[in-house]
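As you look at this complex, bear in mind that one protein chain is not there, while each of the others sits in place.
Naming follows writing order (A, B and C), and every chain is counted from residue 1.
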Amino acid sequence: MNALQEKLAVEIPAEDYLHCEHGLKSWLLTKDHKRIGLLYLFSILFFFALAAFAAAMMRAELLTPKGDLLIPTDYNKMFTMHGVLMVWFFLIPSIPGVLGNFILPLMLGARDLAFPRLNLLSWYLFIIGGFMALHAIVIGGVDTGWTFYTPYSTTYSNTHVVEMAAGVFVAGFSSILTGLNFIITIHKMRAPGLTWFRLPLFVWSMYSTSLILVLATPVLAMTLTLMAVERIWHVGIFNPALGGDPVLFQHLFWFYSHPAVYIMILPGMGVASEIVTCFSRKKIFGYEFVAFSSIAIALLGFLVWGHHMFVSSMSAYAGAVFSLMSFLVAVPSAIKVFNWTMTLYKGSISLDTPMIYLLGFIALFAIGGLTGIFLACLAEDVHLHDTYFVIAHFHYIMVGGMVTTFMAGLHYWWPKITGRMYPEKLGQLAALILFGGFNLTFFPQYILGFLGMPRRYHAYPPEFQIYNVLSTAGASILAIGYLMPAFYLVWSLRNGKRAGPNPWGATGLEWKTSSPPPKHNFHETPVVTEDAYNYPPLID
Amino acid sequence: MRHAALKVQFDSLEQQHEASRLGLWLFLATEYLFFGGLFLAYTVYHLLYPQAFAEAGKHTNLLCGSINAALLLTSGLTMSLGVAAIRRGASDISALWIGLTILLALAFLGVKGAEYADDIHKHLVPGSAFALSQVPSAQIFFYLYWLMTALHALHVIAGVGFMLIVLWLAKRGKFSPQYHSPVEFAGIYWGFVDVIWIFLYPLLYLLDRHT
Amino acid sequence: MKTKHLVLVWLGLVAGFIATLLLGQWRLGFFYTPVAVFIAAAQAFLVVAFFMEAKYSSRLTWFFAAAGIYWLGILFVLSLGDYFSRAWLK
Partner (left out) sequence: MNFPLFPPAASTIAPQTDLLFIVLVAVSALVLAVIFIPTIYFLIKYRRGRRVDRRMPELPSFKIEVTWTLITLVIFLGLYAWASEVYLKIETPPADALELNVVGKQWMWKIEHPEGISEIDQLHIPIGQNVKLILASQDVIHSFFIPAFRVKEDVVPGRYTTEWFCATEPGTYHLFCSQYCGANHAQMIGQVIAMDPAAYQRWLTQKSPGVTLAQRGAKLFRDLGCSGCHMGNSIVHAPRLEGLYGKPVPLANGQVVVADDTYIRDCILTPQLRVPGGYPPVMPTFQGHVTEDELFQLTAYIKSLATATVEGGQP
């Protein structure tokens, strides 16, 4: 980019994607990936707020050992609502739907995704699915847990299971179409010169994520169909009275739902690689290893689902195979963490808000990943399975990992999305509060789990109380950490200082266009001549 | 000059065509994983209850199933001939072949409907009035039979819809030897519908048929 | 693609269909299913390669087609692994 263009871009671009069209219709019928990304942002935040409310109710109930705030059924509906909304309507679409949609075509130097209309359809399917799930909650709720285990879901629960499953089913097709769109875009829409090994690592991680979205989600769709038909028809293949095996449901369910965990964490890892390099002004250490570890996670991640079933009466030999695979899938994650750490070496590190979130992520993800090893250990899992240890572990991965990187990415690309900077000091403070609150909420749950407190209990023996009190206290702090950005980010929309095309001095094509970008991203198709993260060498 | 069918995000018709075709193939990969759940259930219960499956498998309508297999295999040919014709620029002949494919598909659905009526008449619907309730787990076979064939029939219907749209576009003169992606895609999709039936046929109609 | 080739492919499919049908009348018992699935796989290959024109498409097409089969294979092998080995430990 020459100096004149640079100067032009700093001035407010008249034709940016936010201002080129006006009115509700221009948003609801948009095919612009950037606007669709924002549609996703608003919708997932809405579902996040609802799911967080459910979590708050649960934490309040668990302050005391007796079940005194909610009746048991309502508590069960709360954790089901929390799980379903968080997993399918917040975590899975969060980074792909918002940041992936917005940033991926920009990073590739493309004018849009390969199938913009399909992209809009994905959002509508997501919204329809979401409102079907909400409808199920409003008309009385569902009490099966997000896992829908048979035969409870098919025969014994008298709540609105079918409606809820239908909502998830529809949202699943939204995931499939998004993943498909991303894969084809990455294959076919790269700018000239942008070879595979020049791609930013965020693109690699989105590619791996999309593979899982595309290939695992259909199995979930079929599993939920089988479950719902069995519930409606009163006959089915999971019914033990007909010779059916409820454990088959678990195989099918976890074939999707374990890889789904990688749908949630892989995009976060991609964001991490972007931010670590930008704020240490360095090439990533071991680019190929980080890139291929994403693919390895996508491939190996499909071989480990049985570790959710070690005590389900599955064969012990199958358990041994699944356990081995679970250890192996942890290796690529470890590689990534080591590489991020090594990237800091001899860097020029600046602790801006995204970087603070990101360092928090590395810590939380490391703890979450290591405790995953506990659960992959067959003998240890027998004791820890279905206790709060599992809850703590996956919240470290999903909230500590995914949500923290989502916040990191949102702050990192916020100037690109809106053209404005947020107040830096407040951002840093919020990131620290989030880190502290998170640990206080979830670390005690590891101990609770080891002591033997089962999950999904609304009442518990009194000796567990102290850790539950700590956890609830932490949740209150965590809530502040989440609410702060909601205020200062909105404030920045009008009052933030103008960002210019590249406020962080980062590499990557998304920073080579104006902020906010024009409707078709680039005035001229960019040509790539260098590797990713080609920061100038640091002397001192 | 940009071709009228070239979308803004693409640079050339070739890029657009290749992207869309890959997208379709990837979509079909999700489709067979979708069916995969059912096939897995079928395999598991076939292994657990071989006798029940053999016994229950005798009661499906072999004649209807075989006619339908022949119809679908042939429709695969007619559809491919339709694609080959449009590529030569013979859009009228192409429309004829696609029309014939639609007729074969409708015949398939007709036979399937008659077969369903017969199955219902013979109480082969799992539930309290199930005819083979003395055979343990025979209900599982028929439950899978109904789900698999119904799901396949839905795909046949979707395929017919796809082909009707293609015919309508062809009638409006949208296709040329340079641009005829929708015709080709309808052909690919129809091939998938064929493949599913190729697997369903022996699994549902030919278990233990010797007399 | 030439009409002649397409008709040949169709004849191959019909041959597979008749083989499936005739083998079904034989006393193969439980072994019928693997044999029939093998024939079906051959037929499916013909359809995918010729009717769906994968043979004349880019390698990426094959990659996507194979990816789905690979993941389907994982689903089958690991799930069935459980069912086969359940009786081993008593």
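The working rule: contacts are C-beta pairs under 8 Å (C-beta built on N, C-alpha and C of every residue); 3 or more make two chains touch, one makes a residue touch a chain.
Just so it is clear, the model here is predicted, and its values are computed rather than measured.
*Asks:* Could you tell me which of A:C377, A:L432 or A:M484 touches the chain that is not displayed?
*Replies:* Final answer for the missing-chain contact: A:C377.
*Asks:* Taking the entire complex into account, which one of A:A56, A:A191 or A:I335 touches the absent chain?
*Replies:* A:I335
*Asks:* Write down which of A:L118, A:A363, A:L429 or A:I477 is the residue touching the left-out chain.
*Replies:* A:A363
*Asks:* Out of A:L324, A:A486 or A:V527, which touches the unshown chain?
*Replies:* A:L324
*Asks:* Please output the residues of chain B touching the missing chain, sorted low to high.
*Replies:* 49, 51-52, 134-137
*Asks:* Which chain A residues touch the hidden chain?
*Replies:* Touch set of chain A with respect to the missing chain: 67, 72-73, 76, 143, 145, 147, 149, 151-152, 155-157, 240-241, 243-247, 280-282, 285-286, 289, 310-313, 316, 319-320, 323-324, 327-328, 330-331, 334-335, 337-339, 341-342, 344-351, 359, 362-363, 366-367, 370-371, 373-374, 376-380, 382-383, 385-387, 447, 450-452, 454-461, 463, 466-467, 537-540.
FYI, only the chains that are shown with their structure count from here on.
*Asks:* Determine which of the two chain pairs, A-C or B-C, is joined by the larger number of C-beta pairs in contact.
*Replies:* B-C
*Asks:* Roughly how far is chain B from chain C, going centre to centre by Cα mean, in whole Å?
*Replies:* Result: the chain centres lie 15 Å from each other.
*Asks:* Which positions in chain A are in touch with at least two other chains?
*Replies:* 187, 215-216, 219, 248, 251-252
*Asks:* For chain C, jot down the residues that touch at least 2 other chains.
*Replies:* Within chain C, residues 60, 67-68, 71, 75, 79, 83-84 contact more than one other chain.
*Asks:* Mind listing the chain C positions that touch chain A in their complex?
*Replies:* Residue positions touching the partner: 60, 67-68, 71, 74-75, 78-79, 81-86, 88-89.
*Asks:* Which positions of chain B touch chain A when the two form their complex?
*Replies:* Residues of chain B touching chain A: 7-10, 15, 18-20, 22-23, 26-27, 29-31, 33-38, 40-41, 44-45, 48-49, 52, 126-127, 136-137, 139-140, 143-144, 147.
*Asks:* Which residues of chain B touch chain C in the complex?
*Replies:* These residues of chain B touch chain C: 18, 21-22, 25-26, 28-30, 32-33, 36-37, 39-40, 43-44, 46-48, 50, 54, 66, 69-70, 73-74, 76-77, 79-81, 83-84, 184, 187-188, 190-192, 194-195, 198-199, 201-203, 205-211.
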